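This report refers to the structure that appears directly beneath it.
All protein chains but one are shown at their positions in the complex.
Presenting chain A:
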Amino acid sequence: MSTDQTPVQAPQPPKDRKPVVIVDDVHVEYKVFATGKRPTAADRRSKVLRGRGKQMRTVHALKGVSFTAYEQDSIGVIGTNGSGKSTLMRAIVGLTPASRGAIYASSRPSLLGVGAALMKDLSGERNIILGGLAMGFSMDEIEASFDDIVAFSGLEKFIDLPMRAYSSGMTARLKFALASVQTHDILIVDEALAVGDRKFRARSEARIREIRDNAGTVFLVSHSMQSILDTCSRVIWLDQGTLVMDGDPEEVIDAYNEAQDK
């Protein structure tokens, strides 16, 4: 893989658009307890390594990533499993601290990942209300956009069921519908569309383009190159924690596919 090549120069900064996220030489190191690798025959022979149980291991997940995102950008983030995509997204939201470098953002973004419902004991309806209130909307504003959110999620029949009864696709739909109401902000979608069906994917891609047109900024982490080509104006390719390429979607995806096929 071409990690050793010098990072491709970022595209010329657009003059008329405001930067909303600046990622400045960010390193992320995790300290994790490792259970210890299964000892090899050689390890078993040497007494030194015998009986090691837990030990601290440092995982260098991001190694000096820099780029600037502008308003109306929709940035696709690609890379193999474990390349640091999700770590980068969590760092932008502030859920993973940068061990070196810094990230600046115009607002605290929402992060949509696959996984748990917001409040699994509460119905979809209650989740929309509480989620909206948490994001700072007033009750009136939520009531005004409630029907839109439900219609967008396509969950009219299930909206009064507790979210623990939802499938992962339904959970992702509701969360996406809720988080994408704020159109003037930063939205990070980390693989959350992958669990949706085709109809929902098409709808959410249209919504991402809409957010972009409304001066919002979207990050889309995906393994579906088609999704990224359809929605993104720019693509970032990460490999083993370094930024390999940053630029026009088609160019970057071509280079990425080429490296994968090698």
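Everything that follows uses one rule, which is that contacts are C-beta pairs under 8 Å (C-beta built on N, C-alpha and C of every residue); 3 or more make two chains touch, one makes a residue touch a chain; residues count from 1.
We adopt the following convention: contacts and distances are computed from a predicted model.
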Omitted chain, identified by the protein name its UniProt record gives, among "Sarcosine oxidase, delta subunit family, heterotetrameric form", "Transport permease protein", "Cytochrome c1" or "Proteasome subunit alpha":
"Transport permease protein"
Could you tell which one of A:62, A:129 or A:193 touches the chain left off the display?
A:129
Looking at A:63, A:90 or A:234, which makes contact with the chain not pictured?
A:90
Quickly run down the residues of chain A that touch the omitted chain.
18-22, 24, 30-31, 90-98, 102-113, 115-123, 126, 129-131, 133-136, 138-139, 162, 175, 179
